[in-house]
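Shown here: the complex without one of its protein chains, the others still in place.
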């Protein structure tokens, strides 16, 4: 399913390009928020791996596919297995209800793309 | 702050009483959902401790104090430290924004009550 | 559980008093919205009874106890039975997830109060 | 507007394919949730037709186009007329506000597709 | 980036076409809501320019790209500068959290399209 891999790759490129444009706005508050956001997922009292799972579940119950895709990749890179990611998404579905299911479907597509890339 | 301990205790009693009344409704779908919900936080691909942190963050970004209180207690009982819980709530605040802050304040009150009870 | 009946009665009085104050603001847009909101639940292509169930489920998944209480009473008055109301709340819980459960507990309290008043 | 019919058909195929992949994950909790979700809309204290309208309104106020499309089709199949569906969507718009309007526009497209297919 | 301009133009055309279809439904409640919605942003105690910024921030924290695009254009037309719009979006991001960031990225695209059209 090369098309899906491309779709994830398109998301990454678009995300990076738009984030650069946002930085170029030179709005101090926005810059600081982006920096704060990035630091949130570094090792702290909780390891980065757990925090990425938390970010994934928060994104899933708030139903944002872009955020889900970003955290799915970070979950994979920080060492979570596919089974652990699915188990986290199950928590999101139970807390957030059937309205989360379309985002579970989306997640499976992205997980497939990450598997094809060898990241998961 | 004994009053806060009482408040947490009141929440527990009311929660248990109302859950029993819900079971007494004898609605099969509701009963099954409650059972499913309970099983969600058992050890699986992810340990119960991690799942409770996921439930806490999902509850915080969806901004439900009752759900937060329940998961705070379960986080404590499943072995998370205060520092880990605070780190998880920080993720919730960054993902969910300043609108989560009143729930962070609420969480601190409940964390104090759990500390007084020796659960955290 | 007289206290609960009083609590529902307090809600009604406070709601009516505050709505009058809102009308007294004399903001044309707000007045028109309140009028529009009232008309929404009149018989139309769907009967009022069904629309009140729709309003109840919308209120439950959006997790607003005041709105739930209002529509629970309207559901009772427009002819829905307790069993039908519980079945509607089950739909809300499945769509909206476990985060809806505290509002299910709240609903049961209000349903009890409506039963004591002979409205349900 | 054949393209729209195709779009609805694409949604159905993709939904079915992804749901099968989700079942293939063999996660017991997810499987049970999907089963529970399916049973929620069967005849009970309320008839399936009413429950599908409840599912539609819940989906609309929570603003999920995939969920809206699914329930629109189920509403049509369980016997609701276009006028009744529009009346239900009006309740959703009033409860959920103007933020629901883009989903009303989306619904109209899907309703047209269902009409072309003879389902509505 | 002509493609983006086209995309904004496509959104406008589709929005107008679908709104006409909604009016053609001849549902009195829906018609009145659309009229009420339109009047909300006229000069009142607050000038239209401020109200459009309010509509933009409300749309951003509720995370609706179509609503964001509409209000971005209205903000530009009612006299807000790009810097003011960015400052408003920053408020939305801080209140609503990192989950708003994908909508900030979307907003930047639309702002670029409005600049190319000479509207901003």
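Here the chain labels run A, B, C, D and E in written order, and each chain numbers its own residues starting at 1.
FYI, contacts are C-beta pairs under 8 Å (C-beta built on N, C-alpha and C of every residue); 3 or more make two chains touch, one makes a residue touch a chain.
What you are looking at is a predicted structure, and each value in this text was computed from that prediction instead of being measured.
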{"item": "In the full complex, displayed partners of the excluded chain", "value": "A, B, C, D, E"}
{"item": "Chain not shown: contacting residue from E:7, E:40 or E:78", "value": "E:40"}
{"item": "Omitted-chain contact residue, chosen from B:19, B:49, B:78 or B:109", "value": "B:109"}
{"item": "Contact footprint on chain A, counting only the chain that is left out", "value": "29, 32-33, 36, 39-40, 44"}
{"item": "Where the unshown chain meets chain D, residue by residue", "value": "61, 93-100"}
{"item": "Residues of chain B in contact with the chain not shown", "value": "63, 86-87, 90, 93-94, 98-99, 101-102, 104-105, 108-109"}
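To be clear about the criterion, only the chains that are shown with their structure count from here on.
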{"item": "Intersection of the contact lists for chain A and chain E", "value": "B, C, D"}
{"item": "Between A-C and A-D, the pair with more C-beta contacts", "value": "A-D"}
{"item": "Distance from the mean Cα position of chain D to that of chain C, given in whole angstrom", "value": "24"}
{"item": "Touching two or more other chains - residues of chain D", "value": "29, 33, 36-37, 40, 44, 58-59, 62, 67, 86-87, 90, 94"}
{"item": "Chain contact topology (line, ring, star, complete or other)", "value": "complete"}
